[in-house]
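Heads up, one of the protein chains got dropped from this complex, but the rest are sitting where they should.
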Amino acid sequence: MSLEQLYTEAQKLSTKQIRDDIVQHLYETSYQLCQEGVSYKKAKKDTKTEKLDAIFTSPIFGFPIMIIMLGIVFYITIAGANVPSTLLADFFGWLEKYLTALFSFLHTPNWLYGMLVLGLYRGTTWVISVMLPPMAIFFPTFALLENYGYLPRVAFNMDRLFKKVGAHGKQSLTMAMGFGCNAAAVISTRIIESPRERMLAILTNNFVPCNGRWGTLIVFASLFMAAGFTGGIKSLVTTGVLVGIVLFGVIVTFFVSWVLSKTLLSGIPTHYTLELPPYRKPKIFDTVIRSSVTKSWSVLVRAVKVAAPAAVLTWVFANINIGDTSILQHAVQFLDPFGKLLGLDGYIMIAFILGLPANEIVLPILLMGYLSTGSLTEVDSMIDLKNIFIAHGWTWLTALNMMLFSLLHYPCGTTLVNIYKETKSKKWTFLAFIIPTVIAILIPFIIAQTVRFFGWM
Amino acid sequence: MTRTKIIKLVDGEKGDIIKITALLLDGVMRRRLLDLGFVNGAFVEVAQKSPLGDPIAFRVSRTTIALRKEESGKIEGELIINGE
Partner (left out) sequence: MGNEYYRIALVGNPNTGKSTLFNALTGLRQHTGNWAGKTVSLAQGSVDFKNKTFQLIDLPGTYSLFSNSKDEEVARNYIAFEKPDVTLVVLDATSLERNFNLALQVMEMTTNVIICINLIDIAEKQGIEIHEKRLMNLMGVPVLKISARNKLGFPMLLDTIDRIVNGDIKCQSFQLKYPEEIEKKILKIEQQIHEIIGDTVSARWVALRILDGDESLINEITKQFKLRGDY
């Protein structure tokens, strides 16, 4: 007899009552263990948690506090990352001079120097200097909120809204994780017990901009949207624009969840439970060190593993000519008409395509294309950067649509791999790719056509 | 109180303490509720409503668990202490 047969046989012995009895018995035993092994001197209640919950989940303050918290986390990340980013970039630039000297001393051929220093070195160091500082600030801040116990309250507050679209309140947590890394967030959807809601969380996680897209979003928000401001106000306006972009992503998430739960994912039953643990003061130092060190390390590894090959590949594309133009230019020309429809251009489209392995490298590839230097470019100041874009016909519309495309487009390679691992389904992985892609094309298209129709540009 | 009053968890007010008498659900959800301590005879306190009224958080076996009204509407119990 096989186990399956035995199982079928045994189901005749099993009743609903037995299942209940088993759990009931476990509980009774646990209770007895407590009776005998634990004494409760005074039933002192955890009034701190109760009082804090009355504020954090209050009908009046609950939502405003959440939005302010989100804004604060973003602001700390953006404002705090500025200086270390510049320092890192300066350091890598300084180091590059010595590398260049070394290569010319060794009389290495130009193509090798180009591939290794201008492609590989610049590509990876760009990723590190742009991505590392925000990561090193965002993750610890997030971890502190998590360890303190605030995040489950967010899931508690938000559940009603998620329920309306057929999703789970805990999705707000996996979304929050997505701000750091969508690939990690896809794995974190395991906290959602019910399969249907979990699938929704997986398929829509991409609409939360991950760390790799932050750089892009921050650059364009501050260059084009907050252009008229300086100093602290500028950071504030940038933050405001980013919060707007994020909220738009949330709206898309809700909309897509709602459509999916009415169509492809309808009918499968749901269940919901959420524990609200007591608030506990986190070990601030430990948390900060741990999450920044471990996350920073993973950024470095990722930069080397993913960004480096992509940077080399881009360099090769930009430097191998077919006819009298490079492969990259051919591709740009081919994609340009399509890009224009979306208020973008061929360079932007190719940057997103080559950026599939990692969103971090979209911006450097774009710059590389614009400058046709065939290598990732160092840009000394933000003003230079803006001039490059303007010289290529950028307006606020290009910047806006670029940000929206970045927000909405297909997940990066790592995320897609994780989606496949988690869902074990080619169909769902494909849907996770195609749904965002269609939306990322539609929305900029509609905006671009509307703006042109009314002649606002 | 001499007369016992049976109410559903969802109808409890903040501070109410309810002794569970019946779980009117099946399958995985029943399982999960049992795992969390919503067993027959357990005492549950209504702890906190979320800003939009649903879900509601309950204190059960010394932890706080939030349930949606779909589930808390299917758990019945005796109202032991009226919070009001």
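Order of writing sets the labels: A and B. Residues in every chain begin at 1.
By our rule, a residue touches a chain if its C-beta (ideal position, glycine included) is under 8 Å from a C-beta of that chain, and two chains touch if they have at least 3 such contacts.
Source: prediction; values computed, not measured.
A.B. asks: With the missing chain put back, which residues of subunit A would touch it? List them for me.
C.D. replies: Against the missing chain, subunit A presents residues 1-4, 6-7, 9-11, 13-14, 18-19, 21-22, 25-27, 29-31, 33-34, 36-44, 46, 187, 190-191, 193, 198, 275, 277-278, 280, 283, 286, 290, 293-294, 421.
A.B. asks: Could I get the residues of subunit B that touch the absent chain, sorted low to high?
C.D. replies: 28, 31-32, 35-37, 61-63
As a working rule, only the chains that are shown with their structure count from here on.
A.B. asks: Report the residues of subunit A in contact with subunit B in the complex, numbered from low to high.
C.D. replies: 16, 19-20, 23-24, 27, 49-50, 53-54, 57-59, 62-63, 156-157, 159-161, 163, 169, 193-194, 269, 271-278
A.B. asks: For the complex, give me every residue of subunit B touching subunit A.
C.D. replies: 26-37, 39-40, 42, 47-55, 57, 63-68, 70-71
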